[in-house]
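Note that one protein chain of the assembly has been removed; the remaining protein chains are unaltered in position.
Think of it as A and B in the order they're written, each chain with its own count starting at 1.
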Amino acid sequence: MHMADALISPTVGGVLWTVSAGTIAYCSNRVKQEINDRKIPLMGVFGAFVFAAQMINFAIPATGSSGHLGGGLLLAILLGPHAAFLSIASVLMVQALFFADGGLLALGCNIINLGFFPAFIAYPWIYKRLVGRPLKPSRIFFAAVVSAVIGLQLGALGVVLQTVASGVAALPFSSFLMLMQPIHLAIGIIEGIVTAFVVLFVYRARPEILDAALRSQPIGQLPQRTIVVTFLVASFTLAGGLSWLASESPDGLEWSIAKLTGAEELPPPSSTEHVRASALQDKTAIMRDYAFPPDNENENLSAGQTAPLSTSVAGVVGGMVTLMMCAMIGLLLRKCRK
Amino acid sequence: MLAIDGSTLDFKRLDRLALQNTVIHRIDARVKVVTTIVFIICVVSFDRYTIAAMLPFLSFPIVLSVLGNLPPGYLLRKLLLVIPFALAIGLFNPLFDRQVVLRFGELNVWGGWVSCASILLRAILTASTAIILVAVTGFPAICAALQKLGMPQVFAIQLQFLYRYIFVLTDEAVRVARSRQLRSFGRRGLGLHQFGSLIGHLLLRTWERAERIHMAMLSRGFQGEFQATWGKGRLGRDDLFFISGWSALFVFFRFYNLPQFLGNLMTWRIP
Partner (left out) sequence: MSHHIVEARHLHHIYPDGTTALKDVSFRVHHGESVAIIGANGAGKSTLLLHLNGYLGATSGEVVVGDLTVSKKNLVDVRRTVGMVFQDPDDQLFMPTVFDDVAFGPMNMGLPKSEVERRVKDALDRVGAQNLTDRPPYHLSGGEKKRVAIASVLSMLPEILILDEPTSGLDPCARRQLMAMLRAFHHTRIITSHDLDMVMELCERTIVLHEGQVMADGPTLEIFRDESLLDRCCLEKPFAMQNCPNCSPKTIDNPAQKPLIVPHPDKPHHHSHNR
């Protein structure tokens, strides 16, 4: 499944954006160094192929539903990890823009979940080891299913971790995990079988394509282990750093903008740290204005001098007015255009 | 008509919208990309219980779609397709978050419902701006903009290829799917095995096409390096006005609760 902008926090989105941008830069560099410039059109056209293939459904046996190909593992098998990663990333980018599948900020998460795991974990560590040489149909089948399952399990885990870390959805970690992993086990098995059928078809029709993909080793390539370790270190450093920033203030972004605009230096209504923080929050319009759990009801009253009921009513009325204003702007502009 | 015919037509329609020439279409692509990113970051950085303070952000997609001459019905239909995904997770919120955060007289509202509505609003805001960005800029221009903003050339070029051949390959996929549909009665013929060889055929044709493209590139003097194309590099006055105006507005909306202020003004008589 695709992560959506609506479910992530800027911190999580930012970290994964940075990590995936770094991986894209690294892979672009690698692909460029390959002697074979045939790969450039091949990657792009295969991305388009995955796109087209996703439009064709198949019936899932023993159920009434139908599914479509994910394609991450298939691309890795055909193109090798670096080119496949770029190809998957670009498919996701087109999906994010044209179908708002996922979203622009969540794109980083999706590239990692659906691109990094199949291309840099499932393919080199599972598929390649299981399939061995020379190629044999039964081993291709087995390797494809196992690696597709593992790739998708990792991707699903990524979705859970990113959602929980963002804290927009209230679903607890364990329940979400129990929801996602079994669903993706089923999806993974089917993805694996479909991938295996397609790979077997290619194996029978043009075996040299698969052979070339397995053999292609870019010159001076870093060992896979280094890539994975770098990836993990970078993610944790970034995540750690940003969450430290975030814990310093209600939100990393808010903190930095408040610093820029000097909002923190504004005279606080009271000298105590506690009220000062809540003043900042009033200013930044978080639910503090609406929320009045019993323990800080008094504080809220003293700070805002508004009765609870009127605050919520004011919020609703103000919201309606804003909506109406937005609609009016739209209608007016439309009139002006004509 | 198959569903797949519909989805490719839909895709082409969005692409054609970008060929228009309006005030918004003329703005530099880099400016639109960066402004959209600022917009999204501001929206998603709100607290999980925020609703009202997010509403002013609706002005951005509304203004852009009106000035960009985009058909509202079409945008709404596209939005309706996306929102269920975010909502599927959001609907769990009321199950787990039962803290009362709002009170209207007798009516107590759980935090879960508020955050669920907040997720819905976020989804509307972020998804609509993404679609609008493409519809007023066009994918190739977005690619070029990202490349100018530092995206590696290899990635930009293969994005270009991907995009170019989506149109060719989806047409091919539609033909294949149609011929399968016409010869498979009921669900027979739609199974995994048939799918595997159908996709396999499509894949081999794609492979051969990639080889022909490579040939066409070589025969026009391609030597492994794409030459940079010249585009307008300088930002105009309108571009600067667009980016600074909207960004300032977003920051203002983000830190100043406009609806709350308006509401307070209008309800000040209520005790």
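Note that a contact is a pair of C-beta atoms (placed from the backbone, for glycine too) under 8 Å apart; a residue touches a chain by one contact, two chains touch by 3 or more.
In this text the structure is predicted, and so the values were computed from the model without any measurement.
Engineer: Which of these, B:74, B:113, B:222 or B:261, touches the one chain of the complex that we don't see?
Structural biologist: B:222
Engineer: Out of B:45, B:59, B:118 or B:160, which is the one that touches the chain we can't see?
Structural biologist: Checking each option in B:45, B:59, B:118 or B:160, the one touching the absent chain turns out to be B:160.
Engineer: Determine which one of B:168, B:192 or B:266 touches the chain that has been left out.
Structural biologist: Final answer for the missing-chain contact: B:168.
Engineer: In the complete complex, which positions of chain B touch the hidden chain?
Structural biologist: Output for chain B: 12, 15-16, 19, 140, 143-144, 160-161, 163-165, 167-168, 209, 212-213, 215-223, 227, 229-230.
The definition used in the following text is that only the chains that are shown with their structure count from here on.
Engineer: Quick check: in the complex, which residue numbers of chain A touch chain B?
Structural biologist: That would be residues 1-2, 4-10, 13, 24-25, 27-29, 31-32, 37-38, 40-49, 51-53, 55-61, 66, 69, 78, 86-87, 89-91, 93-94, 96-101, 103-105, 163, 167-172, 175, 190, 193-194, 196-198, 200-202, 205-206, 209, 250-251, 253-254, 257-258, 261, 263, 283-287, 289-293, 306-319, 321-323, 325-327, 329-330, 333-334, 337 of chain A.
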